[in-house]
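Below is a structure I'd like to ask you about.
The complex is shown incomplete by one protein chain, all other protein chains being positioned as in the whole.
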Amino acid sequence: MTTLLLSLPVALPLLAALLAVAASRQAAGLAMATGFLVLGLSVWLAFEVAAAGPITIALGGWEAPLGIVLRADGLGAGFLVVSAMVMAVVLVAAQPSFEDQGQESRAGFAFWPLALLLFAGLNTAFLSRDLFNLFVALELLTLSAIALVAIEGKAGSVTAALRYMVFALLGSVLFLLGAALAYAAHATLDIGLLAQVELGWPMAAALALMTMGLAIKTALFPFHAWLPPAHAGAPAPASAMLSALVPKASFVILLRLWFDLAPELASPLLLAVLGGLGAVAVIHGSLLAIGQDRLKLIIAYSTVAQLGYLFLVFPLAGGAGGAQPWSAGAWTAASFHAFAHMLAKAAMFLAAGLFLRAVGHDRLEGLRGLARAMPIACFAFGLSAISLMGLPLSGGFTAKYLLLTSAFASGQWGWGLVLVAGGLLAAIYLFRPLNLMFSKEGAAASLTPVPRWEQVLPLLLALAAVLLGLFSAGPFAFLQIGRPGAAAEGLLP
Amino acid sequence: MIGTALDLVVVALLVAAALAAVGARGLFAGVVFFVGYGVFVAIAWLRLDAIDVALAEAAIGAGLTGVLLLGAVGHLTRAGAGAPPRRPAIPLALACAGISVMLGWAVLSLPDAPGLQAPVAAALPGSGSTNPVTSVLLNFRAFDTLLESIVLLAVLVGVWALAPDAAWGGRPGLVQRVRPDGVLAGFGRLLPPLGLLVGVYLVWAGTKQPGGAFQGGTVLAAVWLLASMAGVARAPRVTSLILRAALVAGPVLFLAVGMAGALGGSFLGLRPDWAAALVLTIEVGLTLSIASALALLVLGPPERPA
Amino acid sequence: MNLVIGPLLPFVALAWPLLLGLGAAWPAWRERALWVLPAAPLPALLLAIAWPEGSTTAPALLLGTVLVLNAPGRLLLGMVAVIWLAAGIFALGYFRAPRKPAVFAGFWCLTLSGNLGVMLAADVATFYVAFAAVSFAAYWLVVHDGSARALMAGRVYLVLALLGEALLLVGLLLGVAAADSLSIAAVAASLSEAPLALTCLILGFGLKAGMVPLHMWLPLAHPAAPTPASAALSGAIVKAGIIGLIRFLPEDAGLWTTGLILLGLVGAYGGVVAGLLQRNAKAVLAYSTVSQMGLVLAVLGAGLTTEAALYAAHHGFAKAALFLGVGVLAATGRRALPWVLALAALPALSIAGAPLLGGALVKAAIKPGFAGWLEWAVALSATGTALLLARALWLAVRGRADAADARPAPLLWAPWAGLILVALALPWFLLASFSTLTPGYVLGLASLWDATWPLLLAALLAAPFLRLRPRVPALPEGDLVVPLGAAASAAMHTLRRLPEPTGPHLALPGATRGKAVLAALEAALLPWRRGGLLAAALVLALAWSLAG
Partner (left out) sequence: MIPSATLFGLAGAALVGIGLYGFLAHAHLLRRLLSFNVLGSGVFLMFGAAAWRSPWIGADAVPHALIITGIVVKLAGSALAIALLVQLARATRRAALPEDEGRPP
């Protein structure tokens, strides 16, 4: 049973993608069914993990180092569940734009297999323990994502896709170089086995290469400039996947490198560089988001900032700090933040897509008074904004709270200031669209009506983001399952 | 001693060709140098006793990539698209040299650890192939190979998605106009049967000797491309069901075998007594899909209204 | 995993108002939404009166919610429930044609739930969430009537509430970090080693409880709200700050022991002086709250926790009764005035500590905390209180109904009378368990005299004023002393001038330029060569540092 539970989240999207190519008429239904099926399986898997601890399977029956090992621990299964939630909703939301209307169309053909392959790549990245396999999974994920960026076919989106491509190629070749060095030095690619060997100079170079490669793929400042045009230019369901899900794959691998594979090797410089760039990303991305006049660009720049928070986990919980009592909080906070961002950002992009469809453009002034015409979607946008700002009771709040506690507990005040400043700046850049949406006077004269069920979809995700904060003790405990060095007690009673 | 001298010559040629390819003044010259560079890389692989890799490098790394690059040069020239010339960048050169030094140092300080020769040899019987590379590809690390064959498909979908909306349903690539009695047409008629033979041999041999689905598939793709350029065979429409079926057949087969294994307790596991037959079946299926995907990637998206 | 471990009622008490508040938003009920107000605090009342002590846990809620029912919390929980119940009934009679009843009812319920939550919470996360709920939701109660004065008060309230929340959050985070636990008890125990956290917490709670000099919002906000909400604000909501101090103050608060006593006494007297210069009955009552809370802070500084809770509870009942009394007097004509005034004077006398009333008991209870000149200072403050409340009643009488035979409706006077009764009687029952005294002590001659002389002094001081009626200078609400007043009015001036954000562009100075600079920076990061060079250089630096 465990074999199926671990392999189906990867195999099902792959199979559905292949079938979607062959029978594009049924692609939409196939994709939606796959989304919910994988969600169900992931939840089931999560329950198994919660009951029995981390689950490991060796593919083909070949144990590492010869074969590839998949492992579902709290972190992997948690990401699996949340990304499946996002994916299931996004695939449903994509149906009106991409379902075949009798005749097969270009975008209608391409969207579904690409989305499903992205899904498969993502799930593999969350589960796999093999560096080279992770490389292939990242390639599958990234190439599908790039194709989705270009799917509008306009010159702007092709430029954005090419720019993304160049950064992605650099990121993946650096990661591959690191993986190759790791194998050359220790004749294994398995993270678990590499964690047990004495690591020398080749491995130091390998880790530096992989870290930079993954940081570039996660769009860490200053390698973020490709992200806003790429995410803002894609159709809304694609934007939701790109912004909410894609960067998390490389980030999870980064977590595995520095908390599973070589925690003791992390140098102060590495931690400072990652945390520092993350902090700059928070401020820089937020300030730029304040300056944008198009809703989708605001949301995309907000992604730059929100991804920055994730990197604060390195100075707060990495290296020598990993043995400290506060590290569990910071380590978990990173995952929490990623979860909250996944849910809230996907909701925001879906809502923005509906606004765009209703108004015809996504310039801010078009939002004036929209709350009366589309109350549900505007409410969903507001709820997601609450989580992004980190207001109490939302998932974003729990994450920031945990990060702040660790920052104070470890005496690293500076990071705490960044967190507070980032929350304030988020309130400022989200205030403008919200204020316009809920303003009393003026409303777009002629709105294209948007069916109510479509407005409910972002609301579901936004509610999940808030519920994550309301019920955070369970997820907190779940994430600890299989956490390396989990002996250090957390901050919870 | 002679071996080292030979190695040094190959290395010198490699570096020189790489410098020429990267630094060539003209775009076309750069691509030609790159194809030459690919040949030297293949030779280097032979020196390292990696015949499978050498075949793959020659067929895919130099051959197909070269064709893709040449095709792109043609498209860019026709579109009149240029770019500013390269300006020398000293800090960048220093940083790249630094990376090389770092890697060189890493190479020199690799610990004296043996690779996985022993485990591979131990697992080889019952893996379905006597060629260790094929065993790794289709059995020990089958998941990588499965994903990789699907990456090709993902990219093909992405390339097709760049077609103009009106051209959807048409045939991939621009229509070739070939003189019916020209040299290309002659080659186009003569070479395909030969290539077909080579390709099929490579696939069949792959289970025992160097070769396999990727190398064989590339040769078959080349055959198709040649025939299509010669006007002998026309690419089917992108909506063709047969084409779509051919594209997904290999990965679907692979995945089906893998899922069957999962029902038996291990995802992508092959029963030792059936392994040989399964490996061959998967190889054949993959070859078909890889050949069609590679050929279609070179042809590019459909560009004329259907 | 069990959702809730332990009795369910504490959660019901918190969730019930929220459910009612949501129900009030139901379109069909919107017009009659106010009817939910009296029902909202009922489960909490049951909990406070008839439930055994103990704790309840919901491991999955927030970071693991723990609610505890124990002595000081139970008393204040009951006080909150009773005041909100009375105010809720009063509101039914008070609002003829309510403005946006559903919004009012919704935020009323949310504030109530938060107010109950702070009395029950035993873990930091729940406490903070409840505190934030009571702080922010109360804003809508303050600005309910939508007048310029209310909006102005609301703005000041919001700014200071935000400041308080920020202080509180930082303090809690630091405290949790120091204690390495989310339990309030553990945090409190470790606060004596974390002076910064303690300071942040005291300032945050003090702000809510009207501690000088953070009290400025209080005399603005309490009078601005509709009368039932004023009663809840001054009677119940300020006690959120008091319970915070009761729960979090460590045994050894270091310098803050003295600090609290001094700031408390400054508030106790300053509130009297500033309150006497007011022209509005509700503003005078609000300053009286500042003054009384000053005393409670001093008691807390002296280390008498349970006595402080008892004093605060009595003040809650009596002050809420006084606020409602202003509303009752406003509905009373000349004919019924003597009776109503006589009743209205009872809670005032009680707060001033007149013998045999509940207030005399609680005043006696806190006396052992002070010695020497402090004892005198505390005792003398009752004189100020008496003067202040007399002025409040005088102002309220001037605002009585025009029609001579107007009578307050039962919905107005019944809850009011009920509150007065509780205020006068309850201390008799609780004195023994909340202090070292017994009720019999209060009947002794010495203590009767102790309770009487400040009132006599007050009467002596008031006599010349009543006779001569000099023109007293007026002090604007919200300003305590002249320099602070000037600063505050300057601040208020600025606040008034702040444009309401309307357009999509924030009119910040230099925004355009900053935007251009940022865009230039972003453009400078975009070219591939720069990014690539940076990546290569970082790889080298990281590899070097990792190998070292």
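Chains here go by letter, A, B and C, matching the order in which they are written, and residues are numbered from 1 within each.
As a working rule, a contact is a pair of C-beta atoms (placed from the backbone, for glycine too) under 8 Å apart; a residue touches a chain by one contact, two chains touch by 3 or more.
As the structure is a computational prediction, the values presented were derived from the model and not from experiment.
Colleague: One chain isn't displayed here. Which of the visible ones does it touch?
Modeller: Looking at the complete complex, the unshown chain comes into contact with A, B, C.
Colleague: Considering the whole complex, which of A:T2, A:Q26, A:S105 or A:T159 touches the chain not shown?
Modeller: Spelled out, the listed residue whose C-beta touches the missing chain is A:T159.
Colleague: Tell me where the left-out chain touches chain C, residue by residue.
Modeller: These residues of chain C touch the chain that is not shown: 523, 526-529, 532-533, 536.
Colleague: Which residues does chain A use to touch the chain missing from this display?
Modeller: The list for chain A reads 66, 132, 135-136, 139, 143, 146-147, 150, 153, 155, 158-159, 161-163, 165-166, 169-170, 172-173, 176-177, 180-181, 183-184, 187, 229.
Colleague: When the complex is taken as a whole, what residues of chain B touch the one chain not shown?
Modeller: Within chain B, the residues that touch the unshown chain are 1, 3-4, 7-8, 11, 14-15, 18-19, 21-23, 27, 30-31, 34, 37-38, 41, 44-45, 47-50, 52-53, 56-57, 60-61, 64-65, 68-69, 71-73, 75-76, 79-84, 86-89, 92-93, 96-97, 99-101, 103-104, 106-108, 110, 112, 114-118, 120, 132-133, 135-137, 140-141, 144-145, 148-149, 151-152, 154-156, 158-159, 162, 212, 214, 294, 297-298, 300-301.
The rule is short, and it goes like this: only the chains that are shown with their structure count from here on.
Colleague: Counting C-beta pairs in contact, which chain pair has more, A-B or A-C?
Modeller: A-B
Colleague: If you average the CA atoms of chain A and of chain B, how many Å lie between those two points?
Modeller: 31
Colleague: Quick one: chain A and chain C, Cα centre-to-centre, how many Å?
Modeller: The separation of the two C-alpha centroids amounts to 42 Å.
Colleague: Where in chain B do residues touch two or more of the other chains?
Modeller: Residues 102 of chain B each touch two or more of the other chains.
Colleague: In chain A, which residues are in touch with two or more of the other chains?
Modeller: As it turns out, chain A has residues touching two or more other chains at 201, 205.
Colleague: Enumerate the contact residues on chain A facing chain C in the complex.
Modeller: Against chain C, chain A makes touches at 166-167, 170, 174, 201, 204-205, 207-209, 211-212, 216, 222-225, 265-270, 273, 284, 287-288, 290-291, 293, 325-326, 364-365, 392-393, 398, 401, 404-406, 408-409, 416, 428, 431-432, 435-436, 439, 469-474, 476, 489, 491-493.
Colleague: Mind listing the chain A positions that touch chain B in their complex?
Modeller: 3-4, 6-8, 11, 14-15, 17-19, 21-22, 24, 57-62, 65-68, 104-107, 109-110, 113-114, 117, 120-121, 124, 132-133, 136-137, 139-140, 143-144, 146-147, 150-151, 153, 158, 177, 181, 184-188, 200-202, 205-206
Colleague: Which part of chain B faces chain A closely enough to touch in the complex?
Modeller: Residues 102-103, 105-107, 109-111, 113-116, 119-120, 123, 139-144, 146-148, 150-151, 153-155, 157-158, 160-165, 168-169, 239, 241, 244-245, 247-248, 251-252, 255, 258-259, 261-263, 265-270.
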